[in-house]
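Here the complex is missing one protein chain, while the rest keep their positions.
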Amino acid sequence: MNNLLQKPRKVYVSRKIEFNAAHRLFNPLCTEHENVEIYGKCSNINGHGHNYLLEITLSGIVDQKTGFLFDLKELKNILEEEIIGRFDHKHLNHDVPELQDCVPTTEVLAVLIWDILEQRLQTTTNNQELALHEVTIYETGKNSVRYLGE
Amino acid sequence: MNNLLQKPRKVYVSRKIEFNAAHRLFNPLCTEHENVEIYGKCSNINGHGHNYLLEITLSGIVDQKTGFLFDLKELKNILEEEIIGRFDHKHLNHDVPELQDCVPTTEVLAVLIWDILEQRLQTTTNNQELALHEVTIYETGKNSVRYLGE
Amino acid sequence: MNNLLQKPRKVYVSRKIEFNAAHRLFNPLCTEHENVEIYGKCSNINGHGHNYLLEITLSGIVDQKTGFLFDLKELKNILEEEIIGRFDHKHLNHDVPELQDCVPTTEVLAVLIWDILEQRLQTTTNNQELALHEVTIYETGKNSVRYLGE
Amino acid sequence: MNNLLQKPRKVYVSRKIEFNAAHRLFNPLCTEHENVEIYGKCSNINGHGHNYLLEITLSGIVDQKTGFLFDLKELKNILEEEIIGRFDHKHLNHDVPELQDCVPTTEVLAVLIWDILEQRLQTTTNNQELALHEVTIYETGKNSVRYLGE
Amino acid sequence: MNNLLQKPRKVYVSRKIEFNAAHRLFNPLCTEHENVEIYGKCSNINGHGHNYLLEITLSGIVDQKTGFLFDLKELKNILEEEIIGRFDHKHLNHDVPELQDCVPTTEVLAVLIWDILEQRLQTTTNNQELALHEVTIYETGKNSVRYLGE
Partner (left out) sequence: MNNLLQKPRKVYVSRKIEFNAAHRLFNPLCTEHENVEIYGKCSNINGHGHNYLLEITLSGIVDQKTGFLFDLKELKNILEEEIIGRFDHKHLNHDVPELQDCVPTTEVLAVLIWDILEQRLQTTTNNQELALHEVTIYETGKNSVRYLGE
């Protein structure tokens, strides 16, 4: 079976999920005036929100028996626990302990999600080849941030 | 010119805009328990948020001279003032006076936006034929509400 | 609360779900030649498939207390049971009893889904105003069918 | 076969096609100054262009034998001839005779496409129930015009 | 002409096409129980299906005379023959000889399409710089697999 996989094939598998959250861009170490200059209306005191679209990409060698890189049901469970449970229908500034000392920009969010998922994957799989390759977040349809662990 | 318009032609012209806002679904006249039962995680105390996509539809007879139903530059200004200025980068529960005594569901938001735009259009144009036809809001890519003034 | 709802407001609430299914367009009462003439490559003997995107629209008066037309958690459960359970990851010709004597075109599918959901909603709610308004199915990004119960 | 179709079912079938065209909004009966006031940068002398997305909707009773409203292969041919052949990779002001005495706004384009397709369908089918229901054109992702023949 | 191309410019040109196919995830070398554990409802005996969206990316130096990387009409013909002809409106398990000894996962499909197109391009062009760069398949809007020939 899967004779196309007799030589190792490295693929990149991506999955998108969405979470809806509020945030406020505000650095308490800066003055009110500086915050407005840096963050504009994103620093409004009561916050605003987004439908964040997250795309996770794993890389590695396709398994000869299953034809999968990774069990998507397991990936779904991981994303449910680590991402939906932590960020969905939350206020990023108030409800996410990992962001307590951060300004929750999309850049910072991408870095945090990378750190969370990379650690989780290491404890999940013995597959030495499997790696987290990329985390991309679309804050809106126009703006996105990618982080590759560099 | 515009010989296709010699007989009156009734068209529907739609324009989409987006605003990013936070909200919390919570009815202070209900108990905490009832709120959770009705609104689930949408009632989380610090709120969450969305990229709201709004589509406004006007109806009326195409103008024989311009070939337009309505000046899109003027519509853009109206939406900038009435919608972006009021809702974008705001917390719907705290920053929008018109929603003070409301649970800011998508249904309620559609009704409010209709009321605001219908009044504004009446004071803007003498064109008896021009009418606000429909307000549609997509809270996410999956959920939307339409209101036609009924 | 919800003073915008003091007069009754009729809204249309839509929700999209997706199911992935195989089908074959083939009418056993026609000759092989006729089937190819009518259905072309859609009549290939082993079938093909689609990511069907379904949009359900309900209409009715917004509830003054909740600000909702209908409990979306309940709608989600209904769609899970009636649509996902029946059609997702199935072969429409072989696995869906209700389609046994049908050619599973998108038109027929829209009509069947209307019949299923209208009956289910009648047994679910006492709200006289609430009605199924529209069933739309996108077979591909280019082709869609709407049915309004007429 | 098709026992769901034993009672007549009225459906709406839509198909999307795209064409890429240039145009200039300019009314020769107006002064240069008036044109700029009405059309702004859309009146630039050398024209600009769009990927026009057109959605055609037909309505009628589903055929009991085929399960189709209308043969999509035939619709595809009609749209190829009447729409792609006439508008795709053309300059609407210079290359489309039917638009010679028109300002090619999206409103005017919707009306023209309705007139073309309604006449063509009348000469194509004996099905008394089949009707052109709606022509929608998206000039951009944000702006669209619908015409229903009123 | 094309003075911007006086120094060599390496670009990546992508084209998307769609094909609609049925498949079943099932490995005959595993027990029924193992298949359900690995593939869940994707192993349903009659199969299911998808609108597969395929994006092909070529890389190379832009041609100084034409301003093109590769003749898109020729690419369209190649994709029509190699992809649409082989996969569209087919059952991947039964109708595609190259997949006879494979479980037709998206990973395997990406690898197969790479192998097919790379061989075809080598026999098509003398352009030493032109290369197949990437094959991406979206099985649904949420799941995709990329293969770069590694």
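In order of appearance the chains are A, B, C, D and E, and numbering begins at 1 in each one.
Following the convention adopted for this analysis, a residue touches a chain if its C-beta (ideal position, glycine included) is under 8 Å from a C-beta of that chain, and two chains touch if they have at least 3 such contacts.
This is a predicted model, so every value here is computed, not measured.
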Chains still shown that are in contact with the chain withheld from the display: A, D, E
Touching the absent chain when the full complex is considered, from D:Ala21, D:Leu54 or D:Leu109: D:Ala21
Sites on subunit D contacted by the missing partner chain, in the whole complex: 18, 20-23, 41-42, 44, 46-51, 88-91, 94-95, 140-141
Footprint left on subunit E by the chain that the document does not show: 1-5, 9-17, 57, 62, 65-69, 71-73
Contact set of subunit A toward the excluded chain (per top definition): 25, 27-30, 38, 40, 98, 101-108, 110-112, 115, 141-148, 150
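In this text, only the chains that are shown with their structure count from here on.
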Repeated interface matching C-D, over half of the contact pairs identical, chosen among B-D, A-B or C-E: B-D
Multi-chain contact sites of subunit C, meaning residues that touch two or more partners: 141
Topology of the chain contact graph, where touching chains are joined (line, ring, star, complete, other): other
